[in-house]
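This part shows chain A:
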Amino acid sequence: MVGLSLGEKHFIQGGIAQDLRSDARKRLTYRPIYVETGVIPQANGSAAVKMGATEVIASVKAELGKPTSLHPDKGKVAIFVDCSPTAAPAFEGRGGEELSAELSTSLQQCLLGGKSGAGAGIDLSSLSVVEGKICWDLYIDCLVVSTDGNLLDALGAAIKAALSNTGIPRVQVAAGATGDEQPEVDISDEEFLQFDTSGVPVIITLTQVGKHYIVDATAEEESQMSSAISVSVNRHGRICGMTKRGGAGLDPSVILDMISVAKFVSEQLIIKLDSEISAAEAREEE
Partner candidate 1 sequence: MVMEVDRVDGRTPNQLRPLACSRNVLNRAHGSASWSQGDTKVVAAVYGPKAGTKKGENPEKACIEVIWKTKTGQSGKPEKEYEMILRRTLQSICLLNIHPNTTTSVILQVVNDDGALLPCAINASCAALVDAGIPLKHLAVAISCGVVESGYVILDPSKIEEQKLKALVHLVFPNSVPSVHPKESSRVGDEPKEHGLISSVTHGRMSVDDYLHSLERGHAASAKLSAFLRKNLQSQVPSNA
Partner candidate 2 sequence: MSGKGGSAPHPTTYSPSPQNQKRPKSLIFKDNVDWVRPDGRGFQHCRPAFLRTGAVNAASGSAYAEFGNTKVIVSVFGPRESKKAQMYSDIGRLNCNVSYTTFATPVRGQGADHKEFSSVLHKALEGAIILESFPKTTVDVFALVLESGGSDLPVVISCASLALADAGIRMYDLVTSVSVSCLGKNLVIDPIFEEENCQDGSLIIACMPSRNEVTQLTITGEWSTPKIHEAMQLCLDACAKLGMVMRSCLKETASSQE
């Protein structure tokens, strides 16, 4: 919890009202984003993302599994978030559980699309190996290392970076498997397929403070929020998911306005993130 004096509160609120935030940003400016890929060697893909003092790590582990009967031609993705006690003393023991669960759910809603699997940010049909028999299961584990607000956006960016860092081994399926039998597979150690992340959306959280909304709020600014929405937007400007934080109600027209602002911000964020990711991968290859 952030404990602020009345003066500090007024300072933050007044700054936002005048489009000049405490750290000299404008309302719709992100903090500098720093991406590092391949931070966990044993994972299939991983990335760390820093936005100011907020730091998160995402890792992707691919395992062979069996597709569900409802979607035999699709793989499965599971997203878990863990809040490390290093980020805040409140996360010690079971303290971070509630926040972890909330972040996991929000990420799933923003990235995995509807129940039919349509509109998923992560392309699940590319994970199918043998229809109805074998598919890749992606386990995306995220760790919050340090927190200074805007965790959801940072986690979304980290997952996007980790996925573009992910190589999925090529699989040889032995021919001649009949009927019900599970076909034998041979997993290549050398050949990897690059995971396509062009469709993965970015998540933009708009925090309402007073009459205005800001992006990339710090923890101090978040403590002054009356409400916040997180919108996930893909490259084509389409909404892939949205959740609202608790707090006060919003007028429907305000929500629609916030969505269009999020779309506007997303264009710059996607460009920024893409260049950061490719820079990070270039560094890694050196």
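Going forward, contacts are C-beta pairs under 8 Å (C-beta built on N, C-alpha and C of every residue); 3 or more make two chains touch, one makes a residue touch a chain; residues count from 1.
The candidates came about this way: all candidates are chains of the complex that A comes from, given by their letters.
Remember, it's a predicted structure, so these values are computed and weren't measured experimentally.
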Given options 1 or 2, the chain of this complex that touches chain A: 2
Partner candidate 2, residues of chain A touching it in the complex: 69-70, 78, 98, 101-102, 105, 109, 112-116, 118-119, 227, 229, 234, 238-252, 255-256, 259-260, 263
